[in-house]
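Structure record follows, encoded as structure tokens.
Just one protein chain is left out here, and the rest sit where they should.
The letters A, B and C name the chains in turn, as written, and every chain counts its residues from 1.
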Amino acid sequence: MAIVLGDNQYGKAEIRLLHVSRDGGTHEIRDLNVSVALSGELAATHLTGDNSAVLTTDAQKNTVYAFAAEHGVDHIEDFALLLARHFVASNEAISFARVIVEQYPWERLGGHSFCRSGREVRTATVSHDGRDSWVVCGVRELVLLNSAGSEFRGFARDRYTTLAETTDRILATAVNAHWRHADAGSTACGPGWAESYAGALDLLLAAFADTYSYSLQHTLFAMGRRVLEGRPEIAEIRLSLPNKHHFEVDLSPFGLDSGGAVFYAADRPYGLIEGTVTRDEAPPPGKAW
Amino acid sequence: MAIVLGDNQYGKAEIRLLHVSRDGGTHEIRDLNVSVALSGELAATHLTGDNSAVLTTDAQKNTVYAFAAEHGVDHIEDFALLLARHFVASNEAISFARVIVEQYPWERLGGHSFCRSGREVRTATVSHDGRDSWVVCGVRELVLLNSAGSEFRGFARDRYTTLAETTDRILATAVNAHWRHADAGSTACGPGWAESYAGALDLLLAAFADTYSYSLQHTLFAMGRRVLEGRPEIAEIRLSLPNKHHFEVDLSPFGLDSGGAVFYAADRPYGLIEGTVTRDEAPPPGKAW
Amino acid sequence: MAIVLGDNQYGKAEIRLLHVSRDGGTHEIRDLNVSVALSGELAATHLTGDNSAVLTTDAQKNTVYAFAAEHGVDHIEDFALLLARHFVASNEAISFARVIVEQYPWERLGGHSFCRSGREVRTATVSHDGRDSWVVCGVRELVLLNSAGSEFRGFARDRYTTLAETTDRILATAVNAHWRHADAGSTACGPGWAESYAGALDLLLAAFADTYSYSLQHTLFAMGRRVLEGRPEIAEIRLSLPNKHHFEVDLSPFGLDSGGAVFYAADRPYGLIEGTVTRDEAPPPGKAW
Partner (left out) sequence: MAIVLGDNQYGKAEIRLLHVSRDGGTHEIRDLNVSVALSGELAATHLTGDNSAVLTTDAQKNTVYAFAAEHGVDHIEDFALLLARHFVASNEAISFARVIVEQYPWERLGGHSFCRSGREVRTATVSHDGRDSWVVCGVRELVLLNSAGSEFRGFARDRYTTLAETTDRILATAVNAHWRHADAGSTACGPGWAESYAGALDLLLAAFADTYSYSLQHTLFAMGRRVLEGRPEIAEIRLSLPNKHHFEVDLSPFGLDSGGAVFYAADRPYGLIEGTVTRDEAPPPGKAW
């Protein structure tokens, strides 16, 4: 029974790029973290140490910076598409590329002054196999909290269940969501990416805020459905929602009542709710994920 | 030569408290991280294990939650003052208390829905010795960037100096600032704390943005001076400013010119610039720091 | 085109458990981080908020602690198998369970005294679908470095390649490896798990140390092959190896030569090399990953 090489990929991860566009006194900045992963005919370097097919990860890093200079950086989806297609097109051994771009948001203070908004991080994951491209957009570290409108009751009970039912709890999570565009090339492009992202983000926020929640799963589905209802260009959305537990503090030993006002924000453990919301006739995901 | 106990303190650190105020359908939240440190006649527990003077850190935690219920949580400076004074007043062995409160900012999405703004963290450090109180307010993780208006030249050169002079660089930092109020009790209180904090924060942002910078030290002093000029209730400010280096990428090997557009955002090492700006007749700091 | 629920799972993550076994004056400890993820007929809670099929994540946490008391905690694979089988067997709605256990290593200082060894973290990932079980063991945060015996040359060159070839470089990585046992139930069990883990770990270390490396891919394959050659119970191993770059510092501006002695340890970006090594007749992975 022989020992063989299976799936493999390699690339440069976390290439930190700041791009500044200067238009007179008003600058625009893009603050990005770019990761590249390539795969293809790479058995030789693994098996014999023959590196002749290996585009170095250093060259991948150089390419990211050079492309930023040559093509500019406007929408991260377009930038990632450009890179992914380049890596496959220009290297015979490479048959598949995935480029992941994270964008950190900044607020404007002045013409060339900015303050980092630590709110959500915007992401784009682009995959390309030489023929087709797939675009998955997303958001992470979007921390949301409802102080009303959330209950959790009627759940199953087994020997180890002690949780009290509640009709009024804090619901808090850090949204990690990725949504797949039905078509990488036509529906959205250029400014369309920004509009699509902003629209999806607004729908996530709105659905979280205005859904009366019976469980975090219930809220997850509502968030996903809202995005799909409002954004026809999105075929599927995957959400990973930690349940950031806030426990009401028992103040009865001190003759006090928290009155729904005083909570302990716990770190670990936490619930973790993960789910996909999709269209029943969505195009197949191919190599998007 | 005997071995003796020197300075010591103890307390409960990082008590995570969410406080919800309900006024009809509109809620207000305070998301805090509270740390308590106490000192006094505590030699016995160290030397002999006699704990009769030790207020447990568990009780300190309970006190924080109970006070939130009894007194509410509005301005973190007031909440910290209340706690610090309580610990000294109610425990014979405790002669000094320091309470540090961090407040995480949230944006409103709806009547009871919120989105965590990951921008700056607001802090209050209150010290109390049974007679006097000191209030130090502050901010951390306020990440700022200027893409113009910064140069660095004319510096000393020694054998190990290779840095090129520049008249146009990226200036970026993560502001960590603490400012001491001249008077813990009278000038500011209640809403005054919020107004003072907001004012100081605005002055820090404005001074960073509109100072033409010859060095990060130069910007540091400008930021400190601006706060003191604009806020008479503040006696002194201490700033710790990492120089978050952004290096322009050399694209000449590829026949390209970055054109002041393409930068590598470095992690380590980083410059670290720290300084105090004060009034020459400021009241002495006492035990504020 | 209807909007539908796709794949989903939920559970309690990062349940921190310390288990102490007392045998006279000599204690044994297990310091674990346990995560549970369950899936099955859970559409109702997502679609309508009907939670009647939901075993609460709080009960999952309770089960972990209760099982530790009832069954003890010896080998993490056995503990995870016990839990995964329980969740599926005892909940009609649950058809699949995955339990991930991380074990933090401690060194003994005395009969009941321990010092945390911060070296590698041991992991076990157990999956169970009501009929079959799969066991994946692993290690993460195992940081290794060779200061000789590593070259990197003969690689592809494109327009963006500037990297110099080298016949002597630092090779450093943080091993993240997971290996699938061919049979969850028979080959290894009880003490067998510990012996198998220790054996695999030794083989990883030995292969890293004694392989003359032509690329990190080459080392990855050598490490994987060594494990499979030495441990017949392991069917497949997946390695994720960041290339922790150490760049020799150019001291020529100071008239000095590093002499292969002085290196800058970089944080980001880093190469990321990922690959699978398997047997060509390995049993299919099923739901192991």
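Rule of thumb we're sticking to: contacts are C-beta pairs under 8 Å (C-beta built on N, C-alpha and C of every residue); 3 or more make two chains touch, one makes a residue touch a chain.
Because the structure is a prediction, the values reported are computed rather than measured.
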Determine which one of B:Thr125, B:Ser196 or B:Asn243 touches the chain that has been left out. B:Asn243
At which residues does subunit C meet the chain that is not included here? 16-22, 25, 27, 29, 31, 62, 65-66, 68-70, 72, 106-107, 109-119, 141-149, 170, 205, 208-210, 246, 249, 251, 253-254, 256-267
Name, in rising order, the residues on subunit B that touch the hidden chain in the full complex. 1-16, 35, 37, 42, 45-63, 66, 90-91, 93, 152-158, 160-163, 213-215, 217-218, 220-221, 224-225, 228-229, 236, 238, 242-243, 268-282
Could I get the residues of subunit A that touch the absent chain, sorted low to high? 159-160, 162, 253-254, 267-268
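Here is the rule we use: only the chains that are shown with their structure count from here on.
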Most central chain, judged by mean Cα position vs. mean of all protein Cα atoms, is A
Chain centres computed over CA atoms; the one at greatest distance from subunit B is chain C
Chain-centre distance (mean CA atoms) for subunit B and subunit C, in whole Å, is 38
Can you work out the whole-Å distance between the CA centroids of subunit A and subunit C? 23
Two or more partner chains touched - positions in subunit A: 16, 62, 66
